[in-house]
Every structure is written in structure tokens, then in C-alpha cells.
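Every protein chain of the complex appears in place save one, which is left out.
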Amino acid sequence: MPGGAPAGSSIADAGLAEAGRARIEWADAQMPVLRSIRERLGAHRPLDGIRVAACLHVTAETANLVRALIAGGAQVALCASNPLSTQDDTAASLVADHGAEIHAVRGEGPQAYEGHVQALAAWAPQVALDDGADLLLALHEGGPAIEGVLGATEETTIGLVRLRTLAARQALAFPVLAVNESRTERAFNDRFGTGQSTLDGILRATHLLLAGRTLVVLGYGYTGQGVALRARGAGSSVIVCEIDPLRALQARMEGFQVMPALEAAERGDVFITVTGSRDALGAEHFARMKDGAVLANAGHFDIEINLDELRGAAVDEPREVRPLVDQYDLGGRQLNLLAQGRVVNLAAAEGHPAEVMDMSFATQALCVEEIVRHGEELPARVLAVPDEIDREVARLKLEALGVRIDSLSPAQAEYLDRWDGGASESSR
Amino acid sequence: MPGGAPAGSSIADAGLAEAGRARIEWADAQMPVLRSIRERLGAHRPLDGIRVAACLHVTAETANLVRALIAGGAQVALCASNPLSTQDDTAASLVADHGAEIHAVRGEGPQAYEGHVQALAAWAPQVALDDGADLLLALHEGGPAIEGVLGATEETTIGLVRLRTLAARQALAFPVLAVNESRTERAFNDRFGTGQSTLDGILRATHLLLAGRTLVVLGYGYTGQGVALRARGAGSSVIVCEIDPLRALQARMEGFQVMPALEAAERGDVFITVTGSRDALGAEHFARMKDGAVLANAGHFDIEINLDELRGAAVDEPREVRPLVDQYDLGGRQLNLLAQGRVVNLAAAEGHPAEVMDMSFATQALCVEEIVRHGEELPARVLAVPDEIDREVARLKLEALGVRIDSLSPAQAEYLDRWDGGASESSR
Amino acid sequence: MPGGAPAGSSIADAGLAEAGRARIEWADAQMPVLRSIRERLGAHRPLDGIRVAACLHVTAETANLVRALIAGGAQVALCASNPLSTQDDTAASLVADHGAEIHAVRGEGPQAYEGHVQALAAWAPQVALDDGADLLLALHEGGPAIEGVLGATEETTIGLVRLRTLAARQALAFPVLAVNESRTERAFNDRFGTGQSTLDGILRATHLLLAGRTLVVLGYGYTGQGVALRARGAGSSVIVCEIDPLRALQARMEGFQVMPALEAAERGDVFITVTGSRDALGAEHFARMKDGAVLANAGHFDIEINLDELRGAAVDEPREVRPLVDQYDLGGRQLNLLAQGRVVNLAAAEGHPAEVMDMSFATQALCVEEIVRHGEELPARVLAVPDEIDREVARLKLEALGVRIDSLSPAQAEYLDRWDGGASESSR
Partner (left out) sequence: MPGGAPAGSSIADAGLAEAGRARIEWADAQMPVLRSIRERLGAHRPLDGIRVAACLHVTAETANLVRALIAGGAQVALCASNPLSTQDDTAASLVADHGAEIHAVRGEGPQAYEGHVQALAAWAPQVALDDGADLLLALHEGGPAIEGVLGATEETTIGLVRLRTLAARQALAFPVLAVNESRTERAFNDRFGTGQSTLDGILRATHLLLAGRTLVVLGYGYTGQGVALRARGAGSSVIVCEIDPLRALQARMEGFQVMPALEAAERGDVFITVTGSRDALGAEHFARMKDGAVLANAGHFDIEINLDELRGAAVDEPREVRPLVDQYDLGGRQLNLLAQGRVVNLAAAEGHPAEVMDMSFATQALCVEEIVRHGEELPARVLAVPDEIDREVARLKLEALGVRIDSLSPAQAEYLDRWDGGASESSR
């Protein structure tokens, strides 16, 4: 039945709800922007009766997005975009306390994952929120259900690559707001959130001292920039590897060393991939690395470090020397792979801090509202998040921080509007 | 005769050519990107016979742009976008050694300035390069000469504001490439060039110690970001004032203090305006400032610090306590205005380093070539610099720096192209 | 019986030895300096038969110090300087694999703690290693056993304060090497180790975003400097509170805001005490703090935040909102105390990275050797670690890092030795 509820939640243990509740409340206390939106949505219920399907990390922060949408009147079904990051207690609380449908069990296998995505697609959602585009692609493969979709959001670079390829073939069926490319996302989620949490994950996994180490960042997009910035702030000497000449040049101007990955392979103590592509590190690189080198992936998928080639280069099975640290013996040299090459800030730490997710999910919530209000008017393309949403989120965030700023005086506004701005005699 | 040469150069002293030559050569040694373009233009002469008028700072770096255009076959006439920055020796060498027409005398008054701009407009150039839009506006007011203009470039934010206002009224007569908004400009010219040279100007004028001082940056666009970054790098505690919530939030996330300008007025030791608007500092702010506060403007026009209100607040005429430092006595408290509120990196230092101008002017040179080749096909709007020009400049720059980078492997390129990017089983 | 072995180990669970072994091996891989010393000690056994008692954090890094001493021939007994940091698995492996006597159970109460210290003192050690001076004071109170003590080391500031007070009364019975004041300690352990691990502890406990937060560091000794440096590197705006004018000035020159603690109390989001004294934060401060403020102590003892006054200010019992986060309700405002005010880098994270402890414990090992060789010649005072030990540790560390450096040429050495250094004519 299109529009019917999914067949009921699949979660690990309903008994964990109380722990999840505390976790969600703590996150909520760090998410004042989303909370103020929840309050407004709750008062006006602009999402009444709307079916929202979300394929996101099942964490306490996501839970507060779900709460906001439900407060606005929506029915919400949620599955995990990455089974390793699922918090089973959060899932339990979402079911018990908030009436959401959850399909997520920490550590579930590929088949269970696929089944959960399919269940959500089959539910015929009107709005879909995605993190990697798996749900959106499933909707496109899933028959008539797709017709009722008003619009969607996607929040990863790699997901957008997939959706734009689809759009280029005229095969995208509804508008998709590129949350990942909003100014708040780039400035905060990617740069500050991932920067901090990636290093946090590496520290928890390894307990290394970053000061004095040479840290190699492969990929200098927003996320790579954040990782490089925080690594330098932690006292590391940072090398950047990048294929885009403009980004490479920017890294160099920021004071980082820039060189080809094969050269960096010989110098690094810690390697972090964040390219959005595959095989940033492979056999050639492993062959040149120092004994004790640490390999971590901060990209969405676990394909940035070529694991087959790593296994192939090792003389033996990897040995788990600390939780989440697998040591590969390359014949005398040991390479330490973190979290099996999965995204290290989620797998070895807690992902983005709630404060970062606050802005990201506030944007999501406002995007859902936008889609419900205007989705039918929007073209079936990958679209930028409207600038007003970005500004509204930033405005609410500054308010939450207690930071006050100026506004233009009438004279200044008029100055900027005048065609001859500043051409007074005195200006020369 | 439209297209005739302007009536001959007006410069301060033709006898300064030798000093100018050495200065231009030194700059050339720092401008490998422009040099490599000059060599290519010289070999192919794609600008043969084209009349190019430029209203730019008359400095050694600009001189090398002029050389590149002349090497490409162009006739070039140049006037000064700011009389205070004119290097009379550079002007002399351009005339004597390179056959350019120069209309610029250091310190010339408003009338002479206006006359020089008008002379260039009357020459009926085919391509115009501008820095503040005065020349382009003169062309629009100047009768039939405008018809032969293929296109133009503009390299200041404030100039673009003026031109976009014109375009909004359907009154823009030719395409304008917004050099100032190219990625290389923003990433290098604004951020790194102005960041360094603004502080350089302040140091030369005041000889203050920046470490331990509280420095207030008004405006957090690209240039303001550069100034704030460098000020922190020099040991200052930095406060940012900004009216845009997204930029204000970004400043806060970068670790700066953010507050309204009136509050900052009480705390700052040094104030730098870089808003692109007027009256960022006025009577209310002066009234709250500490004894000894330093006021500098890094924006294009000298209207960001309200000089009338500063004079009005003072109990006496200002006193020049060091070259370029005017001290205003506000009844016991002394405020020190640098360079009479003119753009401090040019008036008190030497403007951008040649290395920064290298990329900026390399972009200009490629834009002139683009306009000559395709100007007639382009719409009469303010247009972005084509991405290929940005990438070509960055590529040449990395080459000049001796920095090598990787390129995508075929497998990586294919991965990024595939619609199902990364959806292998192994990725979950 | 003086000199007899203590009455046997008291540990939590001998069955944990295997887990402990892996942990110790991982740490060992990060401790190349200590390892090279262990190899040398093992070859020459200069500590043959010497009884060494140590009151230190019972962690994997300490375990490798114990191994080095045992390799050198020593008998070693160890108790915990802080029961919260004891790793029960490490303790188990030390007993099973290395033949050390361990008296430490994670979370043991004050009485058990006291008993363990007394047991070690009663064992009549010849060398004592301490972290807080409890063991050394027990030895001074403990009767004739003290006569056999050749010397000791102490590695906390607060411990040295206690021992210097004792020395000032002519009551110190043997020489104590102030490991904590060695150059390697200050430059590495305090500054880099505690800087990183304190923030690590705060992140693990709270999962906050440091970027954009205002972080208040109370105390700007070496450790406070490290915390402030790392906090700025993480994107925080940092305020320093300090009572020493020289240190306060240094903080200001480094670009930090400096102000009295009561003023900082109103502005901070996170407070970190590292004063080495008591009551850095008390009722007056709590009364002014913002809702949601986080309180952490990075000092040795849990007296820097006045817990009695915090409890007194709260309207209710504290509530544990996350592990190691107790929330105190001050009538609408919530203050979040981490790790009950205990030293947060140990209680909420894993203490110093092994790499830092490597240098610290390498210094300890060389000090034990020095005491055994020369202890009888040394005066009964608190003494500086000999400079040669510092240099030897740094030399071994650079070797381990693969960093090569220059040495003075004969001409340079001669230049520095000559009385008239540089007075050639050419120098003017």
C-alpha cells in the first residue's frame, strides 16, 4: 500500500530507550537552533500528515531532527545510512518516546541494510532525506512510489555526484536540495565538525601525540581543509595532497606542504583520506610508508584506502592491537588501519558534535518545510539551498550564542545601492 | 579620430626611467606566471593592433601586465586608479622602454585625475581594464566611443557594485569580467595579498608591536578574513565586526571575538575598516575609543572612516606625528589616523606583493585575450571569469613554485563519473 | 623485615593479564626512547638487586618504565598515585609477565590507597619514584626504613612544593630529582602532553564543538600554556586568568585575552583549572556563569574547583547527564562538572600519550641510574635533573623520530669560545 506505514520498526533492543532518552536530551541541549525551529513548527504544524523518510546516521542529533519534523506534523521513518554509527539506545527512544519508525541495528550486515532502505522506499514517502543517496536511488528504482515524492535533500558530496549524474541523464524525478553545499554546511559541518571529530576519532583509537607528527591529508575540499587546520592546531606538521590546482595552491598559501601522494607516503606518520573518490592510498603508497604509520579514512565510503591492496601487501592477517586499530605486517613494517577504513569520526568517535549537527539539521528541517510548501514548483534538479534558509540558520545560531552584530545603517544601505557608489570627490 | 592615440603621456619626470626599469625587473622576477603568459602572447600576438585602456595602480607590477599586453600586439594606455600609489619612475620606464601611453603623476589632484580618465575614454579603447569602475563609467558617459568596446575587466568589489547597478538598469554596454571574483583573486589577492600588505602598511606607518594589541577588523569579506588571519598570526587578539550573519558566524567559528562596532570601539587598539561601504567608523565610535587608538582603512575608497566626523570631534587641527600618521586630539584622547583614511596598504606600503599581483594580472591578461577572442559573443553583463582561466593560472603558478601534484587515475575518474559511485558492497 | 618484598600484589583481576599485555606492547611501540634505554640497561644491569618503589599512575606507559628498571636488574614495587587512572589489565600483566609487585585496584577508596602507599614505604626501597609526594612523605614518617633510601624522583609541581617545604625545614632525608622541572618534561610532558590530553578528555566527556566556544584557562604555567595553545588550535577563543604578572603578560603577548577570573566567569563556555592551587573556581564564579558552562580540572588534585561551594550553590543533587558529566542545577542555570573535578585528562581520557610518557619515563629511568651511581654523593635537597640526562633523552628522541640535525663546526665552536667573539672589523 503506497503511503502505508512501513511494517514496524526493526531495532536492536527496545529496552534501551531510557539511555537513549538521556542521550537525546543532552544533544538537544546543544542544539538550540533546531529547538527554536521545533518550537515554531510545533506551533504551526506545516508538515501535517506528510510522510518523511530519512536515511541518516541514527544518532542523538538525528533524533532531534526527527522530533522537530514530528512536532511539525510529519510521520517519520528512519533507517541508518551507516550501520556502524547506529546508536541502538537512541533508536529505542525514538520508537518509544516519539513514535518514529526506525529500521536500524548497529552493525547490521549489507543485506539487512539493503532491506531497510527498500522498506522506506516502498513506504512511498513524500519527502526524503538522504546521506549518500542510497534511499533516493532506491526510490528511482522502485516503481510508482516515486510519483508522490515532492522533493528530497542530500547531505554528502558523493551522494550529490550520484544524483547529478542521474539528473544529467534526465532521470531525476524530483528536486533535491543540496544541503551539503549550503554555506552553513560547508562553513560549519564540513570544516569545523569533521575537522574536530576526525582527529578526535584518531586520538581515541590510537592515543597518539599529534604534536611533532607529520600528518598527511589527502584531499583539500572543505573537509580536508578542516582536518588540516585542526591538525596544525594540534601541533602536527601537515602535508596536503590534492589533484585540483586551485585547491593545491590554496593549501600551499595557507602554509601547508603540498606534494604528490607517493612522496608524502615516505614522510607521513598519520594519513587521512578525504577525497570523495577511491584508492587515494594503495599498494604503491603502502610500499613506501614508515613503520608504524597510521591510516584513517574520513571520507564517506570505505574505498579511499584500498583495503584489498593493503591485505595483499601484508604477510599475515591483521592483528587488532587496540580496539579499532588493525595492524598489518608488511614484512617488518607495521601499518595501523583505523576502523577498517570506515569513516573514522563516526566509527571511532561520536561523529559531529551536536552543535554542528544543530545547524545542519536546522537547515534540513527548513528544507523539508520548503519542499512541502514549494516542492511542486521546483524543477527536478539538484538545487542549492535557498539563501534565506542559510541566513535564517546563521541568525538563529548567533542568537543562541548570545552574539550580537550590527546591521547596515540607512545611509550605508543607500550607499551600496547607488550606482555611483562612493564617487564623491573626497574619495580620491 | 576614434582609435587615435591619446594626446601623449603625462608623467612626472621622464628622467626617472632607469630607476623604474630596475623596479619593473625586480617585480618581473617575482611574476613568473605573467612572464610565461607574456612569452606565449609574444609568440602568437593574438592582441595585434587592439587598443587597451587601463585605469590601474601605476606600479611595477602593473607595468609587467602592460608589457605582456604589448608583447601580444596591443597598444596600451594607462592612467592611475589612485594618484597616491603612482610610482613616477615606473611610469617613466613604461613610456621610454615599452612604448606605453601613461597619464599619471603621483599625488595629482582630483581634476588632473579626472582629465586622465577622460583622455583614456576619449581614445576609444577596444578593451578596458578598471579598478574602481571610474574608466568604465566615463566610457558610458562618453558618447559614441563606447560602441567599439569589446569588453572590460574590473577588479574591485566596489567597482562591481557600481557596474551591477548599471547592468540592472539595462545600461551596461559591454560584457565585464569580474576579475575580483575569480577564485584566484579571492584566494590570493584579497586574502593573502591584502592581509599581508595592510598590516605591512600599518607597521611602516606606526612601528607598533602587534603582539598583545587588540585589533578590530570591520568587515569580514575575503579581505577582512585575510587581515584578521594575519593579525592573529602576528600575535594580536582580534575582534571582528560584521553585518552579515553567515560571515559573523564564520568569524566566531574561526576563534575570533565578534561584537557590534560600538562595543569593539571601547576595546580596540588598532581599527581596520574593510567593509566596502561608508562610515564603518564615525562619531559614536570615536567617542568611545581609547587614547592612542590607531585608525586605518583597507577598503578601496576613503569613506569607510568618516573623516568629517573625526575632524568634528577633534578640538584642534590634526598633527602629523610621523609620516602618514595624523593625530587628532579629542580633548585629551589622541586618535591616530593613517594615510588620511586612504587605502593603507598602498598609501603606507607598496600594495600587494608582486607575487600576488602576478596571479591577478595573469588573470587580467588571459581575460583580455578572452575578450578579444570571444567578447562579441558575450552578453553585456557582469560575468564570472571562466573557470579554465582560473585553473590555468593556478597550474602555471604551481609550476613556477616547483610544486608537483597528482592527477586522477583513470579508475578514479571513472569512479567519479559513474552514476552509482561507490555503491559496491564493500562500502557498507 | 626491611628490604623484604612487600606482602604480595593486590590487584583487581589476575585474569586480565592478556589484555594488559597487548596494551603494554602498543605503548611500547610508541616509546622508542625508553626502549633503547631498556636495551642498554639490560645489557649492563647497573641496577642489579636495587629495590625501587614507585607511586605512579598504573598505566601501560608506566609499565614500560617498570620493565626497563627490571631489565636493569631492579626489583620493582608499584602502587597507584591516582586510583581512578589504574588500568587493571596493565596491573595484571605487570605481575604475570614481568614479576613486579603491584598494589593498585581501579577506583579503590582512600583507605586502600593509604594502605598501598604504606606497604611500599615499609618495604624499605633504595630508590623511590613519586607523583604527588605521598610515598616520599610516607617514607619520612615511616621510621628507620628511610635510612636506606639513596634518592628519589618526583614528577609533579605540587609534590615538589611539598618536598621543598620539607627541605626548607632541614627535614628532607635524601636527594630528590625534580623530574617535573627537567627541560624535556616542561617542553613536552606539560606543554604538549597535557595540552592535548586535557582537551581530549573534555571532548570525550562532552562531545562539544570547541570551535566558536570561549574557553577559560585558569593558570598559565607550562601546562596552562599547553591547554591554551591547543584550545586556540581547535578554534576556541581563549581567555587566560593568572596571578603572576610575567605570565599574565606573556599570555597577552601570545594573543590571548587576559582578565580576572570573575570577569571571565561571565564569558566562558568551558573552564579549565590548572593552577596547582585551590579554589580557582568557587561560589562567586559559579554565580556568574552562563547556563551550560562546562567545568574541568587539569590540575593534579581535585581542589581547584571548590566542590563544596558548587554543591552548595545547586538547588538539587547533581544529575549524571553523560558518563563523567554531572549537571548541577543552580536554579535554572545548569553547570556541567567533568569527572567530579578530578584531573580530566586521566579521568576522562587516557592521560598523556605514550610518546610523551616515553620521554618522561626515559628521564626517570636515567635518573634512577644516576641515583644508584651517585646518590650517596648528592645533597639531601630537591635537585635539578642533570643537563646531560635532558640532552641524552632529546638526542635519543630525535633519533627515534628520524630527525637529523647539525652540530657545531670546529670554527663555530672556537668562535663561541673566544673571548672576543665576532670582534672582527667586518662586523661593523
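In this document, chain identifiers A, B and C correspond to the written order of the chains, with residue numbering beginning at 1 in each.
Operating definition for what follows: contacts are C-beta pairs under 8 Å (C-beta built on N, C-alpha and C of every residue); 3 or more make two chains touch, one makes a residue touch a chain.
Note that this is a predicted model, so its numbers are computed, not measured.
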Of the residues C:R106, C:R278 or C:R381, I need the one that contacts the missing chain.
C:R278
The listed residue (B:G73, B:G115 or B:G235) that touches the chain absent from the view is B:G235
Per the definition of touch given earlier, which of B:L262, B:V321 or B:A411 contacts the omitted chain?
B:V321
With respect to the chain omitted from the figure, which of C:H44, C:R319, C:R373 or C:R395 is a touching residue?
C:R395
Given C:A19, C:L249, C:A287 or C:L383, the one touching the chain that is not displayed:
C:L249
Across the whole complex, the chain not displayed is touched by chain A residues 211-212, 232, 235-238, 249, 252-257
In the complete complex, which positions of chain B touch the hidden chain?
22-23, 25-26, 29-30, 192-193, 195-196, 200, 203-204, 207-212, 229-230, 232-235, 290, 292, 321-322, 325, 334, 350, 352-356, 401-402
Contacts from chain C to the absent chain lie at residues 82-83, 110, 113, 134, 137, 158, 161-162, 165-166, 169, 183-184, 187-188, 191-192, 241-243, 245-246, 248-250, 252-253, 258-261, 276-279, 300-303, 307, 390-391, 394-395, 397-398, 401, 403-409, 411-412, 415-428
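Here is the rule we use: only the chains that are shown with their structure count from here on.
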Could you name the chain whose Cα mean is nearest to the mean of all protein Cα atoms here?
A
Please report how far chain A has to rotate so that its Cα atoms sit on those of chain B, a copy of the same sequence, as a value between 0 and 180° in steps of 5.
180
Whole-angstrom distance, CA centroid of chain A to CA centroid of chain C, is 38
Residues of chain C touching at least two other chains:
211-212, 232, 235
